[in-house]
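Quick one: this structure, given as structure tokens, is what I'll be asking you about.
Complex shown without one protein chain; remaining protein chains in place.
Labels run A, B and C following the written order; every chain starts at residue 1.
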Amino acid sequence: MDFSIPGPFQQKLASCRTLLDEHVLPLEPRLFSEGYFKLQPALDKARDAVRVAGLYGPVFPPELGGAGLSLKELGLLSKVMGRSPLGHYVFGCQAPDAGNIEVLHEHGTDAQKEQYLAPLVRGDIRSCFCMTEPDNAGSNPTVLSTTADETDDGWVLNGHKWFSTAHDGSRFAIVMAVTEPEGPRHGRASMFIVPTDADGFEHVRNIPLFGHGGEGFFSHSEVKFHDVKVPKDALLGPRGAGFLIAQQRLGPGRIHHCMRWLGIAERALDLMIERAATRSLGDGVLADKQQVQMWIAESKAEIDAATWSVLAAADKVEREGFRAARVEISAIKYLVANIMLGVVDRAVQVQGARGLTDDTVLAFFYAHERGARIYDGPDEVHKLVVAKSLLKGARA
Amino acid sequence: MDFSIPGPFQQKLASCRTLLDEHVLPLEPRLFSEGYFKLQPALDKARDAVRVAGLYGPVFPPELGGAGLSLKELGLLSKVMGRSPLGHYVFGCQAPDAGNIEVLHEHGTDAQKEQYLAPLVRGDIRSCFCMTEPDNAGSNPTVLSTTADETDDGWVLNGHKWFSTAHDGSRFAIVMAVTEPEGPRHGRASMFIVPTDADGFEHVRNIPLFGHGGEGFFSHSEVKFHDVKVPKDALLGPRGAGFLIAQQRLGPGRIHHCMRWLGIAERALDLMIERAATRSLGDGVLADKQQVQMWIAESKAEIDAATWSVLAAADKVEREGFRAARVEISAIKYLVANIMLGVVDRAVQVQGARGLTDDTVLAFFYAHERGARIYDGPDEVHKLVVAKSLLKGARA
Amino acid sequence: MDFSIPGPFQQKLASCRTLLDEHVLPLEPRLFSEGYFKLQPALDKARDAVRVAGLYGPVFPPELGGAGLSLKELGLLSKVMGRSPLGHYVFGCQAPDAGNIEVLHEHGTDAQKEQYLAPLVRGDIRSCFCMTEPDNAGSNPTVLSTTADETDDGWVLNGHKWFSTAHDGSRFAIVMAVTEPEGPRHGRASMFIVPTDADGFEHVRNIPLFGHGGEGFFSHSEVKFHDVKVPKDALLGPRGAGFLIAQQRLGPGRIHHCMRWLGIAERALDLMIERAATRSLGDGVLADKQQVQMWIAESKAEIDAATWSVLAAADKVEREGFRAARVEISAIKYLVANIMLGVVDRAVQVQGARGLTDDTVLAFFYAHERGARIYDGPDEVHKLVVAKSLLKGARA
Partner (left out) sequence: MDFSIPGPFQQKLASCRTLLDEHVLPLEPRLFSEGYFKLQPALDKARDAVRVAGLYGPVFPPELGGAGLSLKELGLLSKVMGRSPLGHYVFGCQAPDAGNIEVLHEHGTDAQKEQYLAPLVRGDIRSCFCMTEPDNAGSNPTVLSTTADETDDGWVLNGHKWFSTAHDGSRFAIVMAVTEPEGPRHGRASMFIVPTDADGFEHVRNIPLFGHGGEGFFSHSEVKFHDVKVPKDALLGPRGAGFLIAQQRLGPGRIHHCMRWLGIAERALDLMIERAATRSLGDGVLADKQQVQMWIAESKAEIDAATWSVLAAADKVEREGFRAARVEISAIKYLVANIMLGVVDRAVQVQGARGLTDDTVLAFFYAHERGARIYDGPDEVHKLVVAKSLLKGARA
């Protein structure tokens, strides 16, 4: 048992942190005031700096230029990048593109790879993933209403999706649709590559969250498929394998998410500390207040414990595979999401009124990361997974 | 001791609720999608309906058409109106106008009343209140940097304020500025009426909160005073009485705020219940889940207890005055703010992803009412008031 | 609506408090070190002082010398008496005697009253109540295994009970037993008066709680009925009415319990304040620590809110009856129990190691009042009552 991070990888983490601090954090205020599209050129420049440092796309498969890191190492990187809402994007690790790259790499045909994977890996285009539906509880992804009917020369898609993250401005979507309605529960859906400019692929709206719809990469869309026709080779992976591939995609995703949340928590803690240490109260600073000290200490202990727990889960995945680590992955999902939101809330309180403004990144985190307890399975669903597993042996 | 609400007042509350449900709630989605200015005509129409029902401006002084209600009764009304972010506005009870009306009524000259109070009471114009400063901790309002220097024919104001609620589009501001820099700590500031179109009165920005600055009544501005000249009779109330008048203004304000927050909590609970009862999970609805039942029950118990506690504080104010009820008023401030935010958070979780969207009012409450634990004195300041008072006798 | 306590009743509360402080609190250390039986003579003397002051047995029916107080007034008294584990006993309001007196008064025959009620009211004997059974979940009191079979000249009881509070040393028990096994769920059980020295009435043990079984009034027994024969007139109230009478008995009991818990919480808060104000840390006292201040303030706000909520529930009972106030009574049960335990826990922490010792009453409260969230229906059962009631209208 060894909890130390080898020196060379510590250096990589430090480089990543320096790049983030110098090239990414300064862009945050502009994200809030100008929006994604105006910021894109600056983001591209930041990506260039990351590329020059050889740190772009560490999460890619090695054959595509990825860094060939272990899940634990990727997790540690994700924690650093997670400090900024722009971090993963600038380092080429942003969802849903990273997951789409993986799926295309593993299941795409050569033609699909050339047309969609290559420009995605280069960062020339963006993509999205259409799974969740407004009419079906997201907690059970095997229940889908969107259908793909086979015709002589292709497929016709019909359906209604929402929370298609980053759809706005993306070149294509990977879409989950039912192709075998009579199949077994986990074998009904298939995946399709659908260009966003296909006829009948309606962009209903960027769903307004906390007061506005966002734009581009920072938005979640509601979309509809009205007899959208795609050719035979739009099918991605085997027929009926949609759910299986999605599961594969989610596995490492949860580790990354948890570590990203811990990066958020750590950033919030840093902002708490910075504000506490500098905010004058006349007869001292906020940091002299014991309540603030308690919050700092509680946050630190929780973030550290959660970090070790996620790394241990990643370690188990590496040794025994995702199936064996199912309980651990569910456990970190709700553990980390709640800890992160708690730390962010304390950081807002320490900032005072400023914590509600876009003068810091905290208000963004406070609102837009509230979803952490909901998406990819709400707390309650993951708790059920853990409880059921522990109760299994005990029941008569 | 009697906790019953007399029948006639119950009817008034019911009427208020009906008006709210019929005329105000339907406007909420448009507030989020279109913004305040586009919505204003519809809000005016809703106000007309309230006027016809004789329920407009119940908080006004009776001489100005108010309903002459007790503080407890106004609290109960505030709880009903608080169910919608638009409620107080449509019923003519919105901060900061309601407080400004009170101050003008009590301290204004006849000329001031004619020019500013009359149109405010009619709802023809809006006003704002400039007290908080970015460079001074809001928790101690006696420390101000904005100054008003007397000249031969008037005053010259210089300073920097923020969180001037509803400044955007308002006709005039009541401004706190230091006129007696050498006076005792609570006697340094005076109040001034300053038209928002005065030369040198700069509207820096609507402070972006959670991603956007809002507009009109739904915004909080940063403003600057650059040698703003106002005549002698811009002074509102006696010289050096600014802090005293502000305190007077805050007293009933805290009762109203607490009851408004309880209206928010009750609305959130209703949305929790409604979603739970109707959201299908395939094999039942969300309401069948014990976790959801526990949240509903905890929310109910907390809201009721907090409501009684606020009413009891109001009762003490009525019997013994604000000074005597100082501890009670501080206690309800943090008690209610935390309960409200807890209930809203549970309601978001029960809604699932929809709870993050503007499809319900919950996301607005989640973000924009987070300030309840911060403004008008953060939790920690009010807890200190209570603790100090209890500890006073016990110390050696 | 009026939240003030009339002057004369305030004086009664003050007298009760003075008696408690002078005659009851000094006995607490001896309860912990010597036990109930050795303490009994001193308790009897304290009762005499209470009798002299005309404050003994305020909860008795007026015909039996009770004070004829309203439920709210009895609640306020209960809060004062609840400050000490000995309070209710010394004032003649202790469970289960108080409830038994009520049942005997309402349902007893003249003979039963003469033999059992009279000495109980005088305080010459004690009694107990045997309902809960180890083999049946206490959350559903309609499921009972203890039986009473009718014979020619009486009844024969068989069964197994536990948590028969104060059985040790009591003269008789009121026992719930099934007499109509085929009857409707709420009509199967009847109540019987059974002398504790009856043949076959086995006292198995005083159940050890947190390390010891206690004794006398301060114990909870496990008992068995082995063919216990009682005469015909041992039946108390109508056949099959056991559950109904028990419900009647529980109604006001929950109000009393809640107010007693709030007395405990208030005592704990007082001990927190006293320790904080006097415990030297070298460079000041504990009360200078902000964390301690926050705990004091949070406790105060919670206790006050809960007190008002219980009084409001009592008020509703007085106006509309127990049935109408069912939701309110369930809500205060879990609200108050949790608040009380939270305050006690904070008080222990402020005391430090001393809080774990019997040098204060806190350790007793910490351990022996943990049951507040369990007995008379655990939190979860009462939350279900509240949730179901709120959800009723909302379901399709």
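What we mean here is this: a contact is a pair of C-beta atoms (placed from the backbone, for glycine too) under 8 Å apart; a residue touches a chain by one contact, two chains touch by 3 or more.
Everything numeric here is computed off the predicted structure, so don't read it as measured data.
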Which of C:Q40, C:S145, C:Q349 or C:S389 touches the chain that is not shown?
C:Q349
Given C:D48, C:D149, C:D270 or C:E380, the correct residue touching the omitted chain is C:E380
If the hidden chain were put back, which of C:P8, C:P41, C:P62 or C:G282 would touch it?
C:G282
For subunit A, which residues reach the chain that was dropped from this view?
1-6, 72, 269, 273-274, 276-278, 285, 287, 290, 292-294, 296-298, 300-302, 304-306, 308-309, 311-312, 315-316, 319, 327-328, 330-332, 334-335, 380, 382-388, 390-391, 394-396
Residues of subunit B in contact with the chain that isn't shown?
289-291, 294
Going by the touch rule given at the top, which residues of subunit C touch the chain that is not shown?
32-33, 132, 134, 137-140, 143, 162-163, 207-212, 214, 279-282, 289, 291, 348-349, 352-353, 355-358, 363-364, 366-367, 370-371, 373-375, 378-380
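In this text, only the chains that are shown with their structure count from here on.
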Residue numbers at the subunit A-subunit B interface: does the shared fraction exceed half, giving same, or fall under half, giving different?
same
Identify the chain whose mean C-alpha position lies nearest to the mean of all protein C-alpha atoms shown.
B
Can you work out the whole-Å distance between the CA centroids of subunit A and subunit B?
37
Where subunit C touches two or more other chains at once, by residue number
290, 294
